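Note that one protein chain of the assembly has been removed; the remaining protein chains are unaltered in position.
Moving on, here comes chain A:
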Amino acid sequence: MTELISEELPITRQNPFDPPAEVTAIREQARISRLKFSDGHLGWLVTGHHQVREVLGSPKFSNDPRRHHLLDKRFQGEVPEDGRKSEPGMFLSQDPPDHTRLRKMLQGQFTVRRMNQLSEWIGKIVDDQLAHMRSLGGKADLVKEFAMPVPSLVICALLGVDYDERHRFQEDTAKMLSLEVSFKEAMAAFARIQEFMRELIARKKADPGDDMISDLIATGEPTDEEASNMALLLLLAGHETTANMLGIGTFTLLQHPDQLKILKDEPEVVDNAVEELMRYLSIIHFGPVRTAVEDVEIDGHLIKAGDTVLTHVPAANRDPDKFGDNPEELDLRRPASGHVAFGHGIHQCLGQQLARIEMRIGFSKLFAEFPDLRLDVDPEEVPLRTDMGIYGVHSLPVAW
């Protein structure tokens, strides 16, 4: 069998809501193909839904960045060997048993039951934010006034971070996720957030509050360094992801009036609508990356120990093998569960139940409060986050 080899990962999107057409074309030819990494390593590109789940669910793949070959040219030659080691507490980039130990300290805080208990409180935050938006007159930037503040307020309050201090990490968060800053700039931004977190941990130790960070410290389990990096991870993850789903999700719905009508007419559709929007939009640009620690056969391909694999979530979430004949269409009624937008395997998003609730409440209340919401610019003028690791819209000018 001849193997399809890509010299580089296509990243240019032709349509704002679709993965790059070249990636879709690759998937239609080969669910697993070869991909050159920036150091010349001939690794793998996995675009099929079933195959992505297999890779992400297999214990034979590591998520330790020291094992990964680099995809990003920016980092080639820039990153010192020890600069790639995962910081203590950064369980997202660790393997078991460390990953398991650290994640377990937080899992109890993000259960379905606990998140459901927050519904009313989140509803209040959403209401306040919508009232604020209305007070601005007849138009606003939805990202600035709604999509970003709602998840920020929620995660800050849960973690016990003072929302008024957000200027100390929001800009640096954006820098870290930018695909355009240099390695040095990204590391400097990271160091500044770390410093902020370290100070916060010290403050909470001295004066605990009723919040997740205080609870985490109170267990006595993590070291200070672990606690501050764990908190940093939650802050980062809680900030950018849901905000971008609310932003580009609203843009998508406004561009699909027939679907938006379903959401308005049948409010109970919202649970599935959230899953479908997640599937359809898959706000991570590409990835996640894994490296095989032993030989493993996936779908007839022998992936050798040491091979780095890029799984492509946006492509997998449009795979007709899983989602039927029309995966390219947004269909709020389709059974969309089983998408891999939250990842799969042991690293599957820890905050996913919180994200779901924020989105359900966010979209429902937004369109109930502003049934006439419309774009205030031509759709081509909406600035897309093609320059960021987490996709979305930089701003969304709307009117009502």
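FYI, contacts are C-beta pairs under 8 Å (C-beta built on N, C-alpha and C of every residue); 3 or more make two chains touch, one makes a residue touch a chain; residues count from 1.
In this text, contacts and distances are computed from a predicted model.
Hidden chain, UniProt protein name from the list "(Fe-S)-binding protein", "Ferredoxin", "Tryptophan synthase beta chain" or "LutB/LldF family L-lactate oxidation iron-sulfur protein": "Ferredoxin".
Residue in contact with the omitted chain (choice from A:66, A:104 or A:132): A:104. Of the options A:5, A:25, A:42 or A:112, the residue whose C-beta touches the omitted chain is A:112.
Of the candidate positions A:49, A:204, A:239 or A:344, contact with the unshown chain belongs to A:344.
Within the complete assembly, residues 56-57, 100, 103-113, 115, 337-338, 342-350, 352-353, 356 of chain A touch the chain that is not shown.
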